[in-house]
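Take a look at this one; I'll ask things after.
Of the protein chains in this complex, all but one are displayed in their positions.
Chains: A and B, in written order; residue numbering restarts at 1 for each.
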Amino acid sequence: MTDTSAIAPGLKKDVLLKIRDLKIEGFTGETWVPIIKGVDLTLHRGEVMGLIGESGAGKSTIGAAAMGYARDGTRISDGSIEFDGIELTTSTEGEKRALRGARIAYVAQSAAASFNPSHKLIDQYTEAPLQYRIQKRLEAQEDAIELYERLRLPNPGEIGFRYPHQVSGGQLQRAMTAMAMSCRPDLIIFDEPTTALDVTTQIEVLAAIRDIVDQFNTAAIYITHDLAVVAQMADTIKVLLKGEEVEEASTEVMLKSPKEDYTKSLWAVRSFERPQKPRPENATPLISVQNVDASYTGGDKVLDDVSFDIYEGMTVAVVGESGSGKSTTARCITGLLPPSSGQILFKGEPLPPKYTDRSKDQLRQSQMIYQMADTALNPKVRISEIIGRPAQFYSGLKGTALKSRVDELLDLIELEPSKYYDRFPPELSGGQKQRIGIARALAAEPTFIICDEVTSALDQLVAEGILRLLDRLQKELNLAYMFITHDLATVRAIADEVVVMQHGKVVEQGPKTEMFKPPHHPYTDLLLSSVPEMDPNWLTTLLEERGVDNVGEAADV
Amino acid sequence: MGDIASLIFKRLGYGLITLLVISIIIFFMVELLPGDIAQAVLGQGATEENLAALREEMGLNKPAVVRYLEWLSGAVVGNFGESIVTGERVSSVITERFINTLFLAAYAAVIAVPFAITLGVIVALLRNTVFDRVANVLTLTSISSPEFFLGYILILYLSVKAQMFPAIASLSADMTFLELLHRTFLPALTLVLVVTAHMMRMTRAAIINLLASPYIEMARLKGTPPWKVIVKHALPNAWAPIINVVALNLAYLITGVVLVEVVFVYPGIGQSLVDAVSKRDFPVVQACCLIFAATFILLNLAADVGAILTNPRLRHPK
Partner (left out) sequence: MSIFVITYFGLLIGVSCLAAYYEKRSAFLMLFSLTLVSFVLGIVGGTGALRSVAIGAGMLAFAAGVSFAFREFLVAITPPKLAKEIKTAPLTASFGMFVIFTYAIAGIFAPWIAPYGESEVISSAFAPADANMLLGADQLGRDMFSRIIYGARNTVGLALLATMAAFFMGATAGLLAAVKGGWFDQFMGRFADVIMSIPSLIFALLMLSIFGPDITVIIIAVAIIYAPRVFRLTRAVAGNVVVMDYIEAAKLRGEKDGYLIRKEILPNSTAPLVAEFGLEFCFVFLLVAGLSFLGLGIQPPTADWGSMVRENATLISFGEITPLIPAAAIALLTVAVNFVVDWMLFRSSGLKEQ
């Protein structure tokens, strides 16, 4: 796949999909606005093209358009889409339907929502082959089982006879890939197939998809926002920005020497890294989590004997996959979820377990910045009041003193006070909202801030800006951060110490430099090695090292 | 299957407790009466002796809790005591009328349910077209009209002017079934009009909600023909919402029936309730209320059980 000879000149002539000057519009409730502003795309047989871009770049819309499909509220307004000589923009619904499933197939982002809960997996698999009378039911079932086996699903003979909710997310995603393969289509559209998965699960799905596409020499459009993932999967990469193409080149060329400034900036994002700080000597930790167990009402233990310390002015990254208990730990520290045993110390003094029992000053000391800036700011409250309220609440500032404090805070987060003072959150961009969230935390004059996945909902350039801002604020105000993240690139960039969590337990902890050097705990190792790298041969090498049967769930420790 | 059984048992138990609480409310609300029942029956001018005699006769001297338990244990076997006004056994008055009411509700339901659901599905498929908008306006208008408005319009046009159906739905024992259907057609039609509108709107909303699911898009992108998308992919998941819609509207019928019975002078339990309320015949009021509430709870229960039984996640546990 990553071998560029796959698109050797001889093959190049055999064009499968040709999109010219495609324009798509979306309905906003009042008018139609352009989403795709004239994109060209040429895909050859057996070629895998990666479509990459930030959210809102229109990748997914182009993917659907390649099937001649416009989602509700969008319409193809101009251009041509030619699939194997058939013009899709002018063909009838019936003609397009005959292609879908049979010659062009689709793999959706959320497998759990895209499988019909009322039917067994294998019945959903056989639907298309039966529809197109390619195979009889039993043949189709045998075929399904064979594909399940090739996709390395556990119990391939049996898994198809389960219902979607009885199968895990990573397995469902592979079952959906099998379903897309059922009629051996010429083209498959993969729409962010691994975005919803954890890194360790992502690998197995990536490997399975890559193998199967290779084996049947299927052409594919692989849509993602993750550069490292697309580097593993695609022969060619096309970069999109706001509905327009930035550039297209073969994967190797694109990685080595991107031409456009925008593409370069995407590559450059991971350059920020700040030096690691040592722990201060003979100091009491600012926050000390001691032997904390916790569970939600009536549920199993979600935290099991969690202990770690955070010192003044330092950043501790808490790393783990979804369900590892990293966010629950934050809830224990803030007092939203009182631990069932163990305690939290602040400067050596135990904090009351429930936030309602804590004093104003204790509450002020630790603040939180949230992942989704959209839900973290009240859309109906002005910026001045969002930032001003903590200052008023804790320090009793009023009138001009309050206003100058808000101005000062806006200056601190690099937003022009006069421009933003009276605005409402929905008028701001994602990055700006996140900055307002930071300002609200700073307004309380805290010593400790919990950053819960603060950059994961942001585009990479913007995320970089936020990380730099947080770093600057830490130096200026001597803040301690607890950085909850699943993204190891972020950890590398900003952390001093790392805590690795799995299944509610701390698996390993220590200074960053040590954590990124072997020997590790096996889980840390798995986690570290599962994070895709920009090297196009990374997946191949990794699979060789681990062996194909030893990835993902199989490698679970 | 264990999961389903226990869920249904839980739901049944919950329904039973609700019914018990309601019986308490219905019984003790009468206790809130200024003065007491005897006073209410005999009026302000009653002498102390008369009051005392009546209290003795009605067992009012026993503590309220004892009387409640007696009332409840009677109600369970269908004995609601005697009417204050006529002295007849409440059950003998009510039983036949309750059957009449059930007949009327069933008559309306048999027409309305298939009709409304079909229309609801059609309108959902034609959403955002002219027909959808017209249907929206028509159903809203129908919902907004009081039952007696619709009833009198039907009487005016179909009975007084066109003389096709009788305006008064009186029943007699020697009627043939066809005659019965003809006599009760107008009240049934009134109910059908109101309930159909409600049911259509709810079905439409449920189907549209369903058609927005990613798995429906997936089915379309697999090249499944539109009719098959509906039959194979939408319908199996639509049962729960549709059962819910039907049960809710049957429950609604129960309330609507009271006004319709009065308009058409139909000998149903709603009419008895209204009469009893104006005569302050408390045993009859209590009995009617309990019966209405029990039917209401039963229907809601049926909806929930239906939803549990058709949920694929529960039918095929992990």
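Methods note: contacts are C-beta pairs under 8 Å (C-beta built on N, C-alpha and C of every residue); 3 or more make two chains touch, one makes a residue touch a chain.
Note that the structure is a prediction, hence the values are computed from the model and not measured.
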*Who does the absent chain touch among those shown?*
A, B
*Given B:30, B:52 or B:111, the one touching the chain that is not displayed*: B:30
_Tell me which of A:136, A:259 or A:360 is the one touching the absent chain._
A:360
*Using the definition of touch stated at the top, determine which of A:106, A:190, A:370 or A:523 touches the missing chain.*
A:370
*Among B:59, B:78, B:146 or B:317, choose the residue that contacts the chain missing from this document, as touch is defined above.*
B:146
*Absent-chain contact - pick from A:240, A:254, A:351 or A:444*: A:444
*Where does chain A touch the missing chain, residue by residue?*
30, 334-336, 355, 358, 360, 363, 367-368, 370, 372, 375-381, 389-390, 393-394, 440, 444
*Where does chain B touch the missing chain, residue by residue?*
18, 21-22, 25-26, 29-30, 32-34, 129-130, 134, 136-137, 140-141, 143-149, 152-153, 155-156, 160-161, 167, 201-202, 204-205, 209, 251, 254-255, 258-259, 262, 273-274, 276-278, 280, 282, 285-286, 288-289, 292-293, 296-297, 300
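Note that only the chains that are shown with their structure count from here on.
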_Rounded Å distance between chain A and chain B, as computed from the means of their C-alpha atoms_ = 50
*So in the complex, which bits of chain B are touching chain A?*
212-215, 217-225, 228, 232-233, 236-237, 312-313, 316, 318
*Across the complex, what residues on chain A touch chain B?*
67, 69, 71-72, 97-102, 105-106, 108, 110, 113-119, 127-128, 131-132, 162-163, 165-166, 179
